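With one protein chain withheld, the remaining protein chains of the complex are depicted in position.
First chain written, first letter: the chains are A and B, and each begins at residue 1.
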Amino acid sequence: MAKPSHAERLELFRRMLHMRRFEEMVIRLAQAYEYTGRQHLHIGHEATGAAVAMAMRAGDKIHTTHRNHGYVIACGADPGRAFAEIMGRRDGLNGGKGGSWHLCDAERGFQSTSAMVGGSIALAAGAAFALKLAGSGNISFAHFGDGTLDEGVAYESLNIASIYELPVLFVCENNSKAGQRPSSMLAAARLQDVPAALQIHCELVDGADSDAAQIAFQKAADRVRETGKPVFIEATLERWPGSHQVKAAFPTGVTDLSLALNLDKVEGKHADWIKQSDPILRATRALIKDGVSDLVGLLEMDAKVNLLMEDARSFAEASPFPDASVAFTGVFAS
Amino acid sequence: MPQMNLAEALIDGLIWSLRADPRATIIGRGIAGHGPEHAAEDRLKQEFGSRIIDPPTSEAAVAQLGTGAAMAGARPFVHYGTAVFAYEAWNQFINEAANIHYMSNGQLSAPVTFHLFHGIRGGGGPQHSGSPYAMYANNPGLEIVLPTSPRDAKGLMRSAMASNNPTIVIQNAQLLGLTEDVPAEDYSIPFGKAVVKRDGRDVSVIACSRSVIDALEAADILEKEGLSVEVVDIRTLAPLDVDTIVASVEKTGRMVAVDETYEICGVASELIASVVTRAFSALKTQPVRVGRPMTPVPFSPPLEAAVNPGTQKIVDACRRACKR
Partner (left out) sequence: MNKALKNAGGASVDGRLLLSMHRTMLRIRHFEETIRRLAASGAVPGLVHLCAGQEATNVGIIAALEDRDFIASHHRGHGHCIAKGAPVEGLMAEILGKASGMCGGRSGSMHVIDMERGNLGTNGIVGGGIPLAAGAALAARARGSDDVCVCFFGDGALNQGLLHECMNMAAIWKLAVVFVCENNGYGEFTAIDDVTAGPSLPGRGEVFGIPSEMIDGMDVQAVYAAARKAVDYARAGHGPSFIICNTWRFGGHHVGDKQEYKDDEETRAWRLRDPLLRSAKALSAAGIVSEEAIAQMEQDAISEMAALADGVRNGSEPAAQTLLEHVYG
C-alpha cells in the first residue's frame, strides 16, 4: 500500500490530538471534581486508535474495552457529550447511565464498550456475524488489550471467527510490560501465536508509530473486506506511566508539541517514555521531518483542539445531573 | 386445526418468525431436543437450512456472538439444549445482553432469543437438572418465557423472536410431547399476560412451567374431594402479570404458589410476595409455597422423585391452604 497522503497523515494527527487533549481534560475534570475513581486513559495509544478509526467506513461497527475514550473521540463523537457522560450528566452520550466504561455512540458505529475483560472481542465477532448476514460489505472491529487473551471467551471467539469466516479486524493493544504489573500473563511467546494457531492471519505493528499504524490498519481492513475473513493485528505499545492511576495526575506532564524538537531537554523519571514512546511527539517529529507541516502549523492545530476541549468541558459542566426518575426508564426496549 | 406437540409448535413459531424477518437466524441444533420429538426440527432445516449454524461447544462466546449480532441488527435465536450449559455464559447473559439497552441509554438493544431446556428430566443428576430462570429473573433487562402448551409455545416463540429485548425461552424438556390442536396460521401471544387454565372457587394455584401441568392434575384429584381449585399459568416470569394473579387470589381467598425452582429466593417466593404486598387482606389463610428443597438434584430415581415438587405435593399444599 502506498504511503498515506499528506492530508491523510494530517487528519490522523488531528484525531490523535483530539484524543490526547480529551484525556488530559479528563484528568483536569477528575481533579476539579474529585471523582478520581478509576479512569483508564488511552494516552500513549493514540496512533493505534486513530489509525483504526480512519480505517472504518460508514456502516462498520466497533466494540471497545475499558480503555475506550480515545476510540470514541477518534470515531468523531462529540467530546462535550463524552465528558458529560464521564461526569454522569444528563447530556452525556448515554444520558449518564453508562459512564466512562460504557460510552456508546451507535450512530457512528461505536457500539457498546464492554468493561468486562474479554467482552469486546466476542461482541465484535457477533457484530461481524450480523454484518456478514446482512451482506452489506461492512466489517467489524474488535479493540482489546493483551489481557483479553487470558480469557477463555477470547479463544472461543477467535475459533468461531475463524471457522465461520467472520469479517472482523481484531485489534490487540499490547501494553503489557515486564517489570510493571503486567496486564496479561499469557504463556505464549508472542500474543499472535494464539490466533495463528486458529488459522487467523496476523500482523504486528509498532502501535506508537502513526505512519506504520496508519498503513497497517488500512491494509488489514482492506484485507478483511476483500477476503471476508478475520485478521488479527497486535499493536505493541509502551505503557504510559499513568495508565492505572487512582489519583488523577500528569505523570509525564501536559503534552508540549514543541518538545518534539527539543528532546534533549526532557528529563525526570519518565523521560524515556516521553522521548521514545509518546506517539504524539513521534508523529510531530515525523510530520515536520517529511515536510507535511511545520511546528507552527501543528501548534496552531493544537490550539484549536484545546479550545474545542475547553468548550466541550463547559458544555459538560453546564449539563445538569439527570432526574432520578430516569433511573427507572429504558430497562427494556419497546 | 392441525394437532401439534409442543416441540412441533415451537418449531412452527420459529418458522413463522424466520419467514417474517430475513434478519432472523438460528445458532444451534437439537432445538426440539434429542428425545422422541426431535424430528420436529427437520421442517426447520428443510426450509431454512442455510440460516442455521451449528456452533462449537463454546457457550460463553456463542452467547456473545448472538448478543453482538443482535446489537448490530440481526435477530439471532441461540439454542443451548440443557439449560445448565448456559451457566458458562452467565456474564454474557447478565452483564452484556441484559444491560446493553439501559446502559447505552436506548441507543442499542439486544434482540436475541436464548432457548433452554430446564428441569428434572429423569436421571439428569446434579449437573443436568437445573432450572435457572429464578436466577435470571433476579436481573433486570431479560424477558423470561415459560411455555406450557403447544399453542402457547408457538405464539410466545413468535413474540420472543419479535421482541426487541434479550429473551429467554425456557421450558421443561418433559413437556415437549404434550399435544393439542394448534392454529396453522401465524399468530403471537403477548408477554405479561397470565392465563387462568382452570376456574375454581376455593384456592388459587399460581404456577409456571412444568408445575402448571402438575397443578392441573392436582386439581382433578381434589375435585373428587369437593375442593374447587383455580390454576393460573403465569406464562412469562418477566414481565409478570401480577394483576391476573391478584384477581384470582381475591376471588378464592387462598393461595398456593408452586414452581420447580428452589424455594429460597425462587419463583414461588416471588409470587407470594407479589400477592402479600398487594392484596394481603384478600388472604383468608396463610399462603403455601411449593418448590424444590435446597438440595442438589440427586440421580437415583427415588431420590429424584423426593425433590420434585410434583402433583402430590401440590395436592397436600392445597389441602393445607384450605385447612383440610
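Here, a contact is a pair of C-beta atoms (placed from the backbone, for glycine too) under 8 Å apart; a residue touches a chain by one contact, two chains touch by 3 or more.
Worth saying up front: this structure is predicted, and the values here are computed from it rather than measured.
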Chains still shown that are in contact with the chain withheld from the display: A, B
Identified contact with the non-displayed chain, of A:L10, A:L198, A:L299 or A:A333: A:L198
Among A:A189, A:V246 or A:A324, the residue in touch with the chain that has been omitted: A:A189
Contact residue for the chain not shown (choose from B:M1, B:A184 or B:A306): B:A306
Contact residue for the chain not shown (choose from B:L18, B:I31, B:L44 or B:A60): B:A60
For chain B, residues in touch with the removed chain: 29-30, 54-58, 60-61, 84-85, 88, 121-128, 293-296, 298-307
Where the unshown chain meets chain A, residue by residue: 150-156, 158-159, 162-163, 185-189, 193-194, 196-200
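Throughout what follows, only the chains that are shown with their structure count from here on.
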Interchain centroid distance [CA atoms averaged], chain A/chain B, Å: 42
Of all residues in chain B, those that touch chain A in their complex: 23, 25, 53, 55-56, 58, 60-62, 64-74, 76, 91-92, 95-96, 100-109, 111, 140-141, 143, 164-165
In the complex with chain B, residue positions of chain A that touch it: 61, 63, 92-98, 102, 104-107, 111-112, 114, 116, 119, 122-127, 129-131, 133-134, 140, 152-153, 156-157, 159-160, 163-164, 330-334
